[in-house]
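All protein chains of the complex are present and in place, except for one that has been dropped.
As written, the chains take the letters A, B and C, and residue 1 is the first residue of each chain.
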Amino acid sequence: MLGGIYSLLSASFFIDLDAVDVAFTEASVGAGISTLLMLASLKLVNRYERKTRYKPLLALGVITITGALLIYGTLDMPHFGDPNAPAQQHVVPRYLNESMAEIGVPNVVTSVLASYRGYDTLGETLVIFTAGLGVMSLLLVSSRTKKESKNLVPADMRQQIILRVVAKMMIPLILIFALYVQFHGDYGPGGGFQAGVIFAAGVILYTMLFGLGVSQRAFHPEVIILLTAFGVLMYAGVGVACMLLGGNFLDYNVLRHDPIHGQHLGILLVELGVGITVAAVMITIFYKFTWRTVKHKYHQ
Amino acid sequence: MNILGLYNYWIVIILILIGFFIVIAHENLIKKLVGLTIFQTAVFFFYISVGKIKGATAPILDDRWQLYSNPLAHCLILTAIVVGISTTALGLALVVRIQEAYGSIEEDEIQTQDTQDQLECQLEAYGPRKQFLTKRI
Amino acid sequence: MEILFDIVSWICLVAGSFFCLTGGIGLLRFPEFFSRIHAASITDTLGAGLIMIGLMFQAGWGLVLAKLILILLFSLIAGTTASHAMAKAALKSGLQPQVVGTMDSETGGAPSKS
Partner (left out) sequence: MFTITALVILVVMALALVRAFKGPTLYDRILAVNNFGTKTVLLVAVMGFLYGRPEFLDIAIVYVLINFISVIGILRFFEYAGKKNAEEEA
């Protein structure tokens, strides 16, 4: 089983190494959270798989055929780094050239994300929200477990004093850095998605080191669950506000007198909504997995 | 030169095949999820490499640069990564439930248990008819 | 002044790379976990610090310098703490450090088990 985790880790690392773009922030963030989630669920199932459960011959045949077909397909593709490839032709030059005049945000990824393709992002946020709902309903726990978990789960790693002290120092910095990423997304790499995940990672570190009880006192699970919905509502609410002010849905130009200021405000609010949803969903998922562990440990 | 310019696709294909192989060949559900994640990263890779332009830089506008990579691909992948994590979490939650229901996360064990359950149900419904059982198995 | 900065930063970068390389080799070649963690973390701190200082000389005043200092600070704190936690966890899980006296024929150079 461990091999799986490490392949996951290094696969995520490889993304970071190869291309040098804004998307990497995302990837590095993914490395942390997805590893933690994998571990949390490994805690719930058997850690070791049985040996010799493996039918490689059929699979090898299938993937050889697929691979041959795929490589045959690439022969018609444009070269790596070709500026005349079809992918660079249609809407992209407009995004790059007009973004500064229309939106006034130097980071084109943010402007595409939040303004040009705002519908897409609203959809993605809803998908994340729905996934969070799914995890919540799959891993239901009784309120008794929740209450008991406050007392039953002591702060783990009590022996690691240095670690706890250093973590106490680091966690506020992590949270502040998440806010920086959130609000600096217009000018540098960053934005709601990354900030949400970093914030959630900080909270998860807090939970891991100081126990569920302490962390639940700081971040109430009920409030967090409400916040998942609040983020999506905030996003959609900005769109509705635009409609009420006479524009199209998610057309931020009408939010202020000056279209560029309107765009700034709109992007800021929308990114905040995304960040709140992502952070709340991630924290909720982690709480759910931890509660489930408590249930396994003490109620069976 | 003509063919070597396509090397990014080949790396992507190798990664895709590794992920695909893990999904097909392993019975363990968590390993299957890991395979899916590798597959996913390969697709992310593909998009980013399509969006890359030689000599270009990250799409954060600045006076010193003229050529930027494709911001659209970055934007799509950025959302896809976070969505991918949350769907993976959903899958993991399903696996946890399966473990609780069946006591195992190996696919073949789950299937044998399922067929056994089916047989038992049919036994209850129709009574122990011998030829029925043998025909089914 | 420019040239002086360049030279200093080059020296720092080369020295940092050298320490990183020794750390990597130590990670690969040392016989057991505790000597490996020693090699990795000590040279790592030095190497990372030197490379960061080398980059700082190139950065000039501004936000970039501040960010570099932040990275240096974080990596110093986090790296050492993580190494400490790892060593402690390994010790608690029953992995014994290999003392000189036990490196005789009976364990054959392999890590002695508790």
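Here, a contact is a pair of C-beta atoms (placed from the backbone, for glycine too) under 8 Å apart; a residue touches a chain by one contact, two chains touch by 3 or more.
It should be emphasised that the depicted structure is a prediction, and the values quoted were computed from it without experimental measurement.
Among A:M208, A:L250 or A:V294, the one in contact with the hidden chain is A:M208.
Of the listed residues A:L70, A:V141 or A:L163, the one in contact with the hidden chain in the full complex is A:L163.
Taking the complete complex into account, residues 9-10, 13-14, 16-18, 20-21, 23-25, 27-28, 33, 36-37, 40, 44, 47-48, 51-52, 54-55, 58-59, 64, 67-68, 70-71, 74-75, 78-79, 81-83, 85-86, 89-90, 92-95, 111, 113 of subunit C touch the chain not shown.
Residues of subunit A in contact with the chain left out of this view: 1-3, 5-6, 9-10, 13, 16-17, 20, 24-25, 28-29, 31-32, 35-36, 39-40, 42-43, 47-48, 156-157, 163, 167, 170, 173-174, 177, 181, 184, 188-190, 194, 198, 201-202, 204-205, 208-209.
In this section, only the chains that are shown with their structure count from here on.
Taken as a contact graph, with one node per protein chain and an edge wherever two chains touch, the assembly forms an open path, each chain linked only to its neighbours along a line. Nearest to the global CA centroid, when each chain is reduced to the mean of its CA atoms, is chain A.
Distance between chain centres (mean CA atoms), subunit A to subunit C: 31 Å.
Centroids built from CA atoms put subunit B at 17 Å from subunit A.
Among the residues of subunit C, none is found touching two or more other chains.
Every residue of subunit C that touches subunit A in the complex is listed here, in rising order: 74, 77-78, 81, 84-85, 88-89, 92. Residues of subunit A that touch subunit C in their complex: 159-160, 162-163, 166-167, 169-170, 173. Listed in rising order, the residues of subunit A touching subunit B in the complex are 1, 4-5, 7-8, 11-12, 14-15, 18-23, 26-27, 29-30, 33-34, 37-38, 40-42, 44-46, 49-50, 53-56, 58-60, 62-63, 66-67, 70-71, 74-75, 77, 79-83, 85, 87-88, 91-92, 95-96, 99-100, 106-109, 112-113, 117, 120-121, 124, 127-128, 131-132, 134-135, 138-139, 187-189, 191, 193-194, 196-197, 278, 281-282, 285, 288-289, 292.
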